[in-house]
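Only a single protein chain was left out; the remaining protein chains are all shown in position.
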Amino acid sequence: MAHLTTPEAESILDTPIPVLDKGFVRLVDYMGSDQRIVQAARVSYGAGTKTVREDAALIDYLMRHRHTSPFEMVEFTFHIKAPIFVARQWFRHRTASINEVSARYSVMPDEFYTPAPDALRAQSSKNKQVGEGPLPPEVAQTASQTIAQAQERAYQTYQALLEQGVARELAREVLPVGLYTEFYWKQDLHNLFHFLKLRLDWHAQHEIRAYAKAIAGIVQRVVPLAYAAFEEHLLGGALLSRTELAALRNLIDPEAYRQALEAQGLKPSRVREALEKIFGETE
Amino acid sequence: MAHLTTPEAESILDTPIPVLDKGFVRLVDYMGSDQRIVQAARVSYGAGTKTVREDAALIDYLMRHRHTSPFEMVEFTFHIKAPIFVARQWFRHRTASINEVSARYSVMPDEFYTPAPDALRAQSSKNKQVGEGPLPPEVAQTASQTIAQAQERAYQTYQALLEQGVARELAREVLPVGLYTEFYWKQDLHNLFHFLKLRLDWHAQHEIRAYAKAIAGIVQRVVPLAYAAFEEHLLGGALLSRTELAALRNLIDPEAYRQALEAQGLKPSRVREALEKIFGETE
Amino acid sequence: MAHLTTPEAESILDTPIPVLDKGFVRLVDYMGSDQRIVQAARVSYGAGTKTVREDAALIDYLMRHRHTSPFEMVEFTFHIKAPIFVARQWFRHRTASINEVSARYSVMPDEFYTPAPDALRAQSSKNKQVGEGPLPPEVAQTASQTIAQAQERAYQTYQALLEQGVARELAREVLPVGLYTEFYWKQDLHNLFHFLKLRLDWHAQHEIRAYAKAIAGIVQRVVPLAYAAFEEHLLGGALLSRTELAALRNLIDPEAYRQALEAQGLKPSRVREALEKIFGETE
Partner (left out) sequence: MAHLTTPEAESILDTPIPVLDKGFVRLVDYMGSDQRIVQAARVSYGAGTKTVREDAALIDYLMRHRHTSPFEMVEFTFHIKAPIFVARQWFRHRTASINEVSARYSVMPDEFYTPAPDALRAQSSKNKQVGEGPLPPEVAQTASQTIAQAQERAYQTYQALLEQGVARELAREVLPVGLYTEFYWKQDLHNLFHFLKLRLDWHAQHEIRAYAKAIAGIVQRVVPLAYAAFEEHLLGGALLSRTELAALRNLIDPEAYRQALEAQGLKPSRVREALEKIFGETE
């Protein structure tokens, strides 16, 4: 059987995908494929190999029933270049393996994320946590320049401190969190989906979403069937609360819902499961 | 501020709660409370202390928006006695800390899970994974005796091997997985909720569900507000897929759903979020 | 039995211990004690309660034989205020639970780590990774002022961007990594010892060592016996390689080493183990 590879993934291996003004995402390596998920699951389920269609059905079953361990069997290694404030959000995901450049060991290069005027967002008045909507053009113009100048000054101060003989580990004190850093990031598919679910969400900051989108495109090439199941159940799905389900139960007719589900092309087993979520054990 | 304790939890501290025929769950210690969740979240949200009502609202917000880290701030230590096959399912949850009795070091006592006739279940014909429904009474009677006798014989063989001088680590080879074992189990609230979500589910084996129920009762005493949010959003909720949401979108009228949600007593912000799950960003 | 507390720890609960110019470490809560380590280990070892002296012997045994799971049974919650570059090193320890203030949600206060002239270190010429030795006084004076001015300017720019309506999540771009942040940090004793081993080491950056020292002082109060074992075996010990052991084997006489070990007051079982490390299984 040997290594499992996917042609669509092989063709982009080692190719940096640009993100933001100077960052990138690069697929360094991967291990496993949709087929590996099926192999691993069938250690648990005792069966042999099957057709692509049956594989897709099994992967969808595993995803929607939250049998997550087979998805852990696929592993990805990325090389990332991103601003420090993005890396800070990224590293809150604790299941990954990380190797980052050290600003104690190396002099950091003069590379900052400098948002263009139209990439600057206004503070949302409704949601304290997010930026939302454009700034007035002249304000955006000024702000973008202000940031660029601040970055230039900060880097000059950094250089001056280094020239005075201040240790690198201390001179970096003055470098802003918009500075680019680089890291290797190794993560399994289950936890990668969790990362994507959170970081593709509209609540996530625009900048890390840009990285999440680049990574999603790569993952989709490596494991197309698993990615489709992820889109169907996690990314495009929603967690409804007990009270919301009760409201729906009062509102809709099971038979009408059954027909609406069938009209969407769902298989009988999926239709039955969908009905059970709202109306409980049926039959 | 010092240690945070909950009177309802203090009263059951160190009291074994019986589970199955010879097992138990005992709360050894806990750290934190609903108030700690709020404290920890407000490091992130920069505000001061609030009323119980506002705490409940914040905890519900954290739960439904999957801001999981504040729930990790509450920690539980249990002492568990359970059959090996239950412990095997239990230990698949890898985030906990565990100390189990060692059958290399100690002679295991003669204690087995021996299901009474009415605790025996038939193999489900629909679902390969589960036992379902009672056996005919005389079959159940015989099977229960068969199990008890097999356990007795196995333990006699174990003793005979020990008497012949066979090392404990090898003599235990003949002990069946129905043997009781004991372990300390330390887990944080976020991962405990994950454990409960999976192990209270009807797909979980009856025996581990019995332990999950005992643990749920304890957790509810320690963090009543967090447990209520868990019940509303995770335990009593359901993950609807993209296709199921599309079927609902075709089927129901937003205004009628709004009224059904309000009839359930949901606050305006919750109603708005519920509508967005099905109909997307509204206005 | 209930909660286990240690008077020496109770007296400092909730008291911020100052670190660096504006930071602190505050013990928010803890669960367990030396006695809990023993309780948990004895689930594995099947024995009853013992004297303090026997507890100390068992804890030392667990530590030197790397039976790490009982140490996981003790848990600590800290509230930390530290510069971002220190937090970045801190968060590489992935087993902890963390809640940090959000610079998306809150306006960050004007607080920076501004090393006084005598806290500034020169770049080491021997070790690329570390700062080492003082700078010439006038250079240190200038550098300290340079850093303070850069911080002041950066904060003014941050304020200007906020006033122009730029979203907080973007305005923070210009804030340097010397800015103070705050976080809740929950960690178990085993992983805390690992943190301390790495961060008390002289290779660690001076600034994070200052925090590690404050934490070590707290831990020592909560679990004095375990901390003593940590000092003896991990902190004060050293990992000798196979080749180094071979060199020692050629150099020293077992009997002389036995006497030197006994002169240090080691018990016979510890002497035997020490001899085995260098000379292998002795009879």
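When the chains are written out, they are named A, B and C in that same order, and each has its own residue count from 1.
FYI, a contact is a pair of C-beta atoms (placed from the backbone, for glycine too) under 8 Å apart; a residue touches a chain by one contact, two chains touch by 3 or more.
The shown structure was predicted, so the numbers you read here are calculated from the model rather than taken from an experiment.
Q: In the whole complex, not just what's shown, which of A:Lys22, A:Arg153 or A:Lys186 touches the removed chain?
A: With A:Lys22, A:Arg153 or A:Lys186 as choices, the missing chain is touched by A:Lys186.
Q: Could you list which residues of subunit C touch the chain missing from the display?
A: Subunit C touches the missing chain through residues 64-66, 198, 203, 231-248, 250-252, 256-257, 260-261, 263-266, 270, 274, 277-278.
Q: If the hidden chain were put back, which residues of subunit B would touch it?
A: Answer for subunit B: residues 83-85, 88, 91-92, 94-95, 98, 102-105, 113, 115, 120-124, 128-132, 135, 139, 142-143, 146-147, 150-151, 153-154, 157, 160-162, 164-170, 172-178, 205 touch the chain left out.
Q: If the hidden chain were put back, which residues of subunit A would touch it?
A: Residues of subunit A in contact with the hidden chain: 1-5, 10, 13-14, 28-32, 36, 39-41, 43-46, 69-70, 72-73, 75, 77, 79, 97-102, 105-106, 182-184, 186, 188.
Keep this in mind: only the chains that are shown with their structure count from here on.
Q: On a CA-centroid basis, which chain has its centre farthest from subunit B's?
A: The chain farthest from subunit B, judged by C-alpha centres, is C.
Q: Looking at where subunit A touches subunit B, is over half of the residue numbers used by both copies, so same, or under half, so different?
A: Answer same: the two copies use largely identical residue numbers here.
Q: Just curious, how far off is subunit C from subunit A if you go by their C-alpha centres, in Å?
A: That pair's centroid distance is 32 Å.
Q: Between subunit A and subunit B, what's the gap in Å when you average each chain's C-alpha atoms?
A: That gives a centre separation of 29 Å.
Q: Check each residue of subunit B and list the ones that touch at least two other chains.
A: Within subunit B, no residue touches at least two other chains.
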